[in-house]
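See below for the structure under consideration.
A single protein chain has been removed from this complex, and every other one stays in its place.
Should a chain be cited, it is by its letter among A and B, assigned in written order, with residues numbered from 1 in that chain.
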Amino acid sequence: MSQSLTSLPPYAGPVEKAWYVIFRVICAFVFLFLIAPILIIIPLSFNAVPYFTFTSEMLAFDPAGYSTRWYEMFLTDDRWMNSVKNSIIVAFFATLLATFLGTLAALGLSRSHMPARTFFMSVLISPMIVPLIITAAGIYFFYATVGLTDSLLGIILAHTALGTPFVVITVTATLIGFDQSLTRASAMLGASPSTTFFKVIMPLILPGVISGALFAFVTSFDEVVVVLFIALNPEEYTIPRQMWSGIREQISPAILAVATCLIGLSIALMTVIELLRRRSERLRGMTPQ
Amino acid sequence: MTHLLRTTAVALALGGFAAGAATAEPLTVVSWGGAYSKSQVEAYHKPYTEKTGTEIVSADYNGGLAEIKAQVESGNVTWDLVDVELSDAVRGCDEGLLEPIDASMLPPAPDGTPATEDFLPGTLTDCAVATIVWSTIYAYDATQFGDTKPTTLEDFFDTEKFPGKRGMRKTPKVNLEFALMADGVPADEVYEVLSTPEGVDRAFAKLDTIKDDVIWWEAGAQPPQMLADGEVVMTTAYNGRIFNAIAGEDKPFNIVWDGQVWDLDLWVIPTGAPNKEEALEFIKFSTDTQRLADQASWISYGPARKSSVPLIGSYHNKPDLAMGPHMPTAPENFENAVQNDFEFWADYQVELNERFNAWLAQ
Partner (left out) sequence: MAQATVDELQGLTTADGTPLRQALHRAERRAKVRAFLLVAPLLVFLTVTFIYPIAQMLFRSVHDATIVELLPRTAEAFPAWEDRTQLPPESVFAAFAADLKETRENRTIGQVATRVNFEEGGLRSTFTRTARHIDDVEDPPSWRDWLIEDNADWGKLDTWAVLERLSHPINALQYLAAVDLEYNTQGEVVAVPPERQIYVPIFVRTLWMSLLVTGMTLLLGYPIAYFLATLPLRTSNLLMIMVLLPFWTSLLVRTTSWIVILGTEGVLNDILVWAGILSDEGRIQLIYNQTGTVIAMTQILLPFMVLPLYSVMKTISPSYMRAAMSLGAPRFLAFWRVYAPNTLPGVGAGALLVFILSIGYYITPALVGGRTGQMISNFIAFHMQSSLNWGLAAALGGILLAGVLILYALYNRLVGVEKLSLG
């Protein structure tokens, strides 16, 4: 149905033909601009020498030009491994907490009786909007007075706050198409509120909850500004914090190896989200044609 | 609320995922990272652990008092020992952020000279014990510039004779001194001139001449990296970092000692450090004559004790590379040198930082 806009009608003149080609070239360049910086890191992380550019051996596809030494360096370095462990612990608990709090709030916000909904919604979304440096500065002073700096717990709480907006947004979005009469029907058929929740509401909002959780997970996994301020000891460093030191001080290609691993993780998470989104739309009968 | 949070913290810690649940209290020693931290690990930390069994956690920072201040003010100090510059040692002591250290408890020299006389003048303060003399110099890539190589500070500022990018630390400290000396101010008058508004203007005017050619660095490990990557052809740097790139990685770098600005690194203990007694023991151990001399075979920083100088050997894995001539304090390197004036910087740092930042932003 949208054919007429992107493919040319047979009667198109030379100007239109030229524009058609130019437009596609422009789009190709923008897509390249978006994706190239991410993909370029992958081959470079297999560089055999500590440079950040393609060596002649690499361009000639000489196996000697490639090596997995930076991956070995990453996987055998105690600091990196410790940061991986920290990142997983922090992201796991922050996600759990954010998902729980965020889902509850989204259920409340979606009720038609919710008072001052727009106001509360904007307050709950604000951690996503307030510049991170301000959040980090505030948390830094506050944690210092209550003794939460230098602990994973402090980072978990901060990341929970930063992750909740995503859960609120995604779960609220799944509830937009939610037919309230379903809960009434369930109640009328004799189901208890908890049965209604687990048997009727939960299956419907689950895709939103999971994608919100994944967003919260990625947010925590990627966050560095707050960690920069409150993790004073390398024992509490997360992966991004360790990368930050690496980029600022000694850019070794080990950073690229880590980056490649993170890209792999992003691709995996993105795939999950995309599958969930489709499932959710199908369930709610919203698949656009 | 504070109480509630603490209780939660405890509850969660019992749950088993709050970090730092103490086992056998290791000592947290914080320093500047890279080759410098390595020299301390090799010369101090390893022998200390061997001797006492106390484990040492070595952490990196980028200098300054921010972390110490945050820890002390929150009453939640986790660092036991920090390696700081002289100006921070003095300011931190004034602000009550550092524990006083009684210098008379330090071990005497092997010949019995008391520590207070064995240390170089000015290297012991109320709250700090110096370990090394280090210096900011500039270094260049020897593969550049054909036959005429840079030899003076003027050359660093002469982009016509020696074209190419320069690296400089992103702070007014040392850069203003370099600029004045390059502009013809004798080393011993630098701070006198810099105390006047005209002197500051003069220094900034000199910096203006190379402003567009400068790439600014912040961490000590960056300048050798920038030289190696070809991002710059010459850069100011800490002399030890450049030496290690030359000796350890066979990089073709040369150091220019003319107009070097030297400073001290000192051990301090943040007020309320968790293992204060152990930290004091570590200071005694690491600043004895032999240990200071040992460190000098890992990095080219001069020991703060007179009695260590004769014991300085050769580079740790190159027996024919004597370390003596590479020290900032070696006579031939020391001809035209300035000591960083901590009092001047403690006074004018804020003002000059503002001006420097404004100048950078223009």
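Just so it is clear, a residue touches a chain if its C-beta (ideal position, glycine included) is under 8 Å from a C-beta of that chain, and two chains touch if they have at least 3 such contacts.
All figures in this text were calculated on a predicted structure; none of them were measured in a lab.
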{"item": "Residue, one of A:48, A:90 or A:225, that touches the chain absent here", "value": "A:225"}
{"item": "Residue among B:45, B:91 or B:291 that touches the chain left out of view", "value": "B:91"}
{"item": "Option touching the unshown chain, where A:48, A:90, A:205 or A:243 are the choices", "value": "A:243"}
{"item": "Option from A:67, A:183 or A:266 whose C-beta touches the chain left out", "value": "A:266"}
{"item": "Touch list for chain B against the chain that is not drawn", "value": "1, 5, 64-66, 69, 91-97, 165, 204, 214-216, 229-231, 343, 346-355, 357-362"}
{"item": "Residues belonging to chain A that touch the chain removed from view", "value": "1-6, 16, 19, 23-24, 26-27, 30-31, 33-38, 40-41, 44, 51-54, 101-102, 104-105, 107-109, 111, 113-115, 118, 120-135, 137-143, 157-158, 160-161, 164, 166, 168-170, 172-173, 211, 215, 218, 221-222, 224-225, 229, 240, 243-244, 247-248, 251, 255-256, 259, 262-263, 266-267, 269-270, 273-274, 277, 288-289"}
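Here is the rule we go by: only the chains that are shown with their structure count from here on.
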{"item": "CA centroid of chain A to CA centroid of chain B, Å", "value": "39"}
{"item": "Chain B-touching residues of chain A, taken from the complex the two chains share", "value": "51, 86, 89, 93, 140, 143-153, 232-236, 245, 248-251"}
{"item": "Residues on chain B engaged by chain A in the complex (per definition of touch)", "value": "2, 5-6, 8-9, 12-13, 17-20, 28, 33-34, 57, 59-60, 67, 70-71, 73-76, 78-79, 218-219, 221-222, 225, 229"}
